[in-house]
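A protein chain is absent from this complex, but the other protein chains hold their places.
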Amino acid sequence: MAVGVEEEVKSLVNFLGLPAYKVTTHGDLKVPQLQTSNGRTLMGLATISKFLAKSSASNGAKLLGTSPEEHAEIAQWLEYRVTVVDRSVEKKDVQAMLKELNSYLLDKVYFLGFHLSLADLVIYHGLHPVMCQLNFYEKQQYQNVSRWFDQVQHYPGVQQHLPKVVFVRNSLYTSFDH
Amino acid sequence: MAATVSINPATPPIGVLLAVEHLKDSVPVQVQEGKNTGLKVNGDVTFTTVPSICRYLARLAPGKQLYGSNSLEATEVDHWLEFSAGRLGCPADFGDAVQYLNQVLGPRTFLIGHAATLADFAVWGALRSNNLWLNQLDRGKAPPHVTRWFRFLEEQPEFKAVAMALPAKPESSRSETRK
Amino acid sequence: MKLLTDSGNQHALKAVIAANITGTELQIEEVDQASCSGQLPILELPSGKALFSANLTCRYLLGNKDADDFQVDEWLEWESSQLQPFLAPYLVTCIGQGKKDSALLAAVVPLLEHLDKALKDRQYIVGSSVTSADVVVWSALFPLYGDSSKLADELTRYSGIVDWFQNLSTHEAFKSAIATVTKGKGVSACKAGSTSSELS
Amino acid sequence: NTIQKQFPSEPFRFLEPSLRLEFPEAVAMLREAGVEIGDEDDLSTPDEKLLGKLVKAKYDTDFFILDKFPLAVRPFYT
Partner (left out) sequence: ASGTAAGATCGQAQLEGPVRDIVINTNPSSPPLSLFILYELLKQQFRCFGSVHVHSSVENVPEGLCKCLGNGIRSDLRNRTDFQLAITLIWKDVKPSPQMMMSAAYQTPIHGESNVARYLGRILQPSYDSLDPVTATEIDTWVDMASTQVLLGNNKERAASLRSLNSRLGKHDWLVGSGLTLADIVMWSALHQTGQAAGVPANVKRWMVACNGQPAFQSALKLTQS
């Protein structure tokens, strides 16, 4: 599932308006590795994403939350990305994950509630291949995930190299269908 | 020349205030207190309803796309302007109107497209000044998609700015109820 | 604050140790995993929201006592995304059910080696005091290293880990957390816990 | 011509006279919903199902006639 992780880091770098970094992947798990300007090496997507957001004076602070509680929530979703999203390969795992996220997102526009954070960006990238595979019935079934995903991909600067996933904005299927 | 909107502070036209706030960098508009809501355009023409004033202001700044980005979206805006002034304001229809809104908002973050339009301003404004709604929201009885949409907009800069200038909500509806 | 957890859940150690270090009052409520929507333990925050990640709960509770360092981030990510996927099946099968499975052990070995190397001549994983990296990794390894009288040979050879683990075990915050979470039963309480929760 | 029939669980809804759509219109409806399909491509089963749902949403009918397939798609029907 870690295919494209270099592109993902690059698009985050672009989104944050940062200079280019060297990104490689490491080992069988393709754990991303990033070289910082002072020669340090950082391992792991969650760690790297947080580092990049922190390095961006303009956008970073908003993306990392403003209270200890928000920091923890964001970090928890970064962890969710690497422990759950990236490890849900089989159909039943994917469905369980989408079901969980769908109920979480019922009362939220973004993962933290009402403003975009690093959690949205990192989970958007992680879920992109999953959302591409869903048919229209499934997109409606996971309506809250779909609505969140569509909102994030339309957020200025987020989409970058990823193809847009199409969502219809009406309920086409009644509960009797399928 | 700046346009002047007069408003009665006892019954502020929230949709208009939101449009004014949203457009303040491109359309200079002064807000003054008066007996009735109105925007005088010239000697002959004064617009006095929320939909008309909103439409006029949005048309002064087409680049801001408050009227949507194409003919169909513009007509959807009209649909919601009429809804906000009509069904939503009628106590007998209120329950059905909110259910309808809930169903529409399930797959949507904004009523139209991916940014706020006059439709959001007008419908939000109509709900914000409706005690039936504030009461539902306060007791956690409001349907989930409308609740999410309402609270999300409440957090946006123009809504925050306008909310500061409004009469307070009834005391009980200010404490957030969380589950 | 309230921590929801089930019986003998080793991950609850992460939260309880952190609360002990900072003197945070933590009300522990035992619930059934089946009745919960997320993976236990879950911390209920003052705002009404919840944290379902034990690692981030630990970090949140440690607050200012934790080091805000990317090395700590790395270790937490390592623990959750690299160590757990291999350690958990090993714990369930080899420790919980007492079966021999050399493949599962072999998968854990490189991870232990990585940790052991990082701990050579060090008292703590990062810096010069306890951070959430120590608490989280220590809690993860508790079922393996928690009973020093019965350490298997394949584990004792990581002397860096053994020394570090035993040093931390003498800290009051860790000692009392073990007592709280295992209700005084020690490692054996986690066996039952790991078989039930990790398989779900 | 082929006749598209859907299987509703609610009372059957239909138009009198029946709705007739032409193949390019069907393709346009599917494209608008984001389905990638060529002018001369045949409709796959999932495409046909989705088309049925789009037609139901727009016209509120469970029954419609799809007309004027391109020759490349249905040579037998001409």
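Residue numbering begins at 1 within each chain, and the chains themselves are lettered A, B, C and D in the order written.
Note that contacts are C-beta pairs under 8 Å (C-beta built on N, C-alpha and C of every residue); 3 or more make two chains touch, one makes a residue touch a chain.
Just so it is clear, the model here is predicted, and its values are computed rather than measured.
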Chains still shown that are in contact with the chain withheld from the display: A, B, D
Chain A residues touching the omitted chain (full complex): 164, 166, 168-170, 172
Touching residues on chain D - with respect to the absent chain: 11-17, 19-22, 24-25, 27-29, 31-34, 54-55, 57-61, 68
Residues from chain B at the interface with the omitted partner, ascending: 41-42, 45, 47, 49, 51-52, 55-56, 59-60, 69-76, 78-79, 82-83, 85-86, 104, 111-113
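Everything below uses one rule, namely that only the chains that are shown with their structure count from here on.
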Comparison of A-D and A-C (more C-beta pairs in contact): A-C
Rounded Å distance between chain B and chain C, as computed from the means of their C-alpha atoms: 51
Geometric centre distance via CA averages, chain D-chain A, whole Å: 36
Set of chain D residues in contact with two or more other chains: none
Chain A: positions in contact with at least two other chains: 167-168, 170
Residues of chain A touching chain B in the complex: 106-109, 114-115, 140, 143, 146-147, 150-151, 154, 167-171
Of chain B, residues touching chain A in the complex: 103, 106-109, 114, 144, 147-148, 151-152, 155
Of chain C, residues touching chain A in the complex: 37-38, 45-47, 49, 51-53, 55-57, 59-60, 63, 70, 73-74, 76-78, 80-82, 84-85
